[in-house]
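Quick one: the structure is below, questions incoming.
Here the complex is missing one protein chain, while the rest keep their positions.
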């Protein structure tokens, strides 16, 4: 058996006790030590099951048991469990070089969507050798849990935008992922980094990560403000890490001719994204767009872990709220929901 | 003085006699030998002058005089004059590696927009050493004139879509540029090449260039037909060489997860391009988009000339209608306008 | 049991009967239908076993049995078995995007090196869903067997050299792989393609594949001849598909400033490759080099199969000698060995 917290068949959120999965040859069982916390609406938004489902998709834990084919991990190892734990044996991985869409759109993201997640006393991870990464002593639990989703996503969108030495970069949406994107832009050689958001309290952490200018969307159109900060030339690259559907056209409007836009934004809440022909320069200006879910898996985590180990950045700065104890999950989630005015990210610790 | 045909200050189309430009040190004067012909609406669409302006933007000609700083061309040389003759000394070229937008969006395209074009007894080309290319004996006038715009544009969009060995490719719009895009896709290693258009008469030439399947948009939604031809998987790459604003969303819908879309389409006739969130997979599927005007200049032309010289493809197949003589310009343009049901491209010869 | 032909523990070449492998869940058993033949020295060169080992590493066959986890193949399917059948669940594949070196240098190449090969009445292929590809009706056995190694290798080296529209390309070594590299260069948009070899009889097939010039190394230094054919400018790209260690320096000498060299050559027979500082321009000229073994696996084969299916090229042109019947293996290999003056590639058929 296992015990956790999640979405129940009747649609309510609460405690769940269910049968533990069978340990298949490549699987591992993990005891979660620190788990990222979200508001209920996030859990409902990604939930795609007809069963009781334990939620929680950012985790650092301890290996408690491994399948017979697992070679590189053993009970007692502390590991980062990435949000995206794909199947690596797929022709799509051979074909496009990504595994997060392995057998179909997004199906590399299983935890808390189709498979039980991390707000539990035990969780299963598939293909442990390909999806887990050792957490070294130099990296804290808080840092590790922020690598699982926030950092890999923030770094991915900067990779998509292809930031180069000396680039100016606009980061639209500087919540948890956007903050990591600022760090990633700095570690890609960006010069000017302009954060775009409506929440003033994010300014301070953004500056600590490397943001040079803050554009508050309540002060006027973001496009105008970004153009003003770049002598009307536009930024070299735009990173979209949040926002409503209108941010896509804005991104085209604020990027220079020949610039690039990367996005990890979830464009929802509408049927159609309106792309203004003038923002798109009638399709003639070589502004590039690539939008997609972050990769996950072991090597990705190991690379990010190395960045923390060697003091290149601290992903833990965005953890503004910390909770402790399995019994406090409900209370913590409630508080997270109420504190949206000053919270960036929250973590609960079980060790 | 020079004499030509173009758009007059009063907005009418007709004969123009005007003062010849001063020959600046890097300029050349060219006597046009073969010029691509368009319908009047095309000339009006790109016209951006307040003066009498000679039109014509695809040309093979003979050098008649060169400025004192021109090193590689001399009177008597037969040359291709590309449609795009940029300024190469611009920081934008240093920055983004393209010169077609040199000092501003599209300003590498001068001929028949801001500068006099090729339907004239003499034309000026700026920066001859950087913008002209010798037409070798192995390449005909017809082939040469089709390289100036049609071929470079068709090859550019295939480069933008990044076609690889074995890719399936959908080419939306298989008029003059689309036909060249089919040839370019084949010469990029494409396997299946699906042409999408509403004009049946384009099927035959398309097949000669390497198209494997023809989707007539009058037979049902293009997306459905393309998906049916690819076992519902979508094509690896989409090339947009024509169509209304709706083709952008269609392109996202018919390309596979992780695929790429290249476009040289001029998106006009509307304020907004509606991009369906479902076609865009909510921004999560790594479908890439890059859209822009072809490059021009000397090296680009030399590369395409080599492809013809070594028999890799024949850009002249799309020239379905040929006219002769400076005096017949009006008549020829009139005929081109009337024959839109069976014409791909028309050329007028002055030699 | 299975019966085949290969290298015996005592070092002799001959018939081998041995126990058939156990069929693991992801494996398939294949009955070879057509197998590429080599001279004994090739088999000895790659052999890396201490046991009786069946040789043969290019194969088209029929599936006779599949493991319980195999999803996409069933008995009766005709398939291409690529020479390279890697393990795809490796961190190296996640890290560098290649699987041919999966767990260590070259270990994606198993057949006829560490695992039994295809000159047998039955062969095992690991990870069938990831490594086999259906042979469609439009593709002959001969074509299929040439895709397994020759074509994928020839196309790989052209990918490594990064051939673009209008490039001039020198192909050093135009035997089996080099011939396919010529075809691949043409299908990458190359203009001038210069074959470099000492064997005149290869000229004819090379021209059929798209070679424009043939440089016989017996007529003088290859570098001088290639420079003469390119107005002393050098070629845009060099493909090394064969030759002694000296070809590396030659490649640097014949490629232009900023050009690229791809190599799939096996540099053996010496301890050191002498790279002349003058050929390397003292390390200052941005000549790129990348050298490595071809990828294999299912998607790669499917892509090449599509090129044949859609008539983009015929890999079978290089099969100059054909043999029939399991009993004739010894005789065929003997003949292959004797006919090195006019053979490109030989295939034996068992169906």
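Labels A, B and C are assigned to the chains in the order they are written; within every chain, residues are numbered from 1.
FYI, a residue touches a chain if its C-beta (ideal position, glycine included) is under 8 Å from a C-beta of that chain, and two chains touch if they have at least 3 such contacts.
From a predicted model like this one, the values you see are computed outputs, not experimental measurements.
Chemist: Would you indicate which residue among A:153, A:188 or A:294 is in contact with the undisplayed chain?
Modeler: Considering the complete complex, A:188 is the one touching the chain left out.
Chemist: Which one, C:15, C:288, C:321 or C:337, makes contact with the chain that was left out?
Modeler: Candidates C:15, C:288, C:321 or C:337; residue touching the omitted chain: C:288.
Chemist: Out of A:155, A:252 or A:349, point to the residue that touches the absent chain in the complete complex.
Modeler: A:155
Chemist: Where the complex has a chain not shown, which of B:27, B:58, B:127 or B:149 is the residue touching it?
Modeler: B:127
Chemist: Suppose we count only contacts with the excluded chain; which residues of chain B make the list?
Modeler: 88-89, 91, 93-95, 97, 99, 127, 129-130, 297-300
Chemist: Spell out the interface residues on chain C facing the chain that's missing from view.
Modeler: Touching the missing chain: residues 92, 95-98, 101, 105-106, 245, 248, 256-259, 263-268, 270-278, 280-293.
Chemist: What residues on chain A make contact with the chain left out of this view?
Modeler: 155, 159, 164-168, 184, 186-193, 212, 302-307, 309-310, 312
The rule we apply is simple: only the chains that are shown with their structure count from here on.
Chemist: Would you kindly state whether over half or under half of the residue numbers at the chain B/chain C interface are used by both copies, giving same or different?
Modeler: same
Chemist: For chain B, which residues are shared contacts with two or more other chains?
Modeler: Expected reply: no residues.
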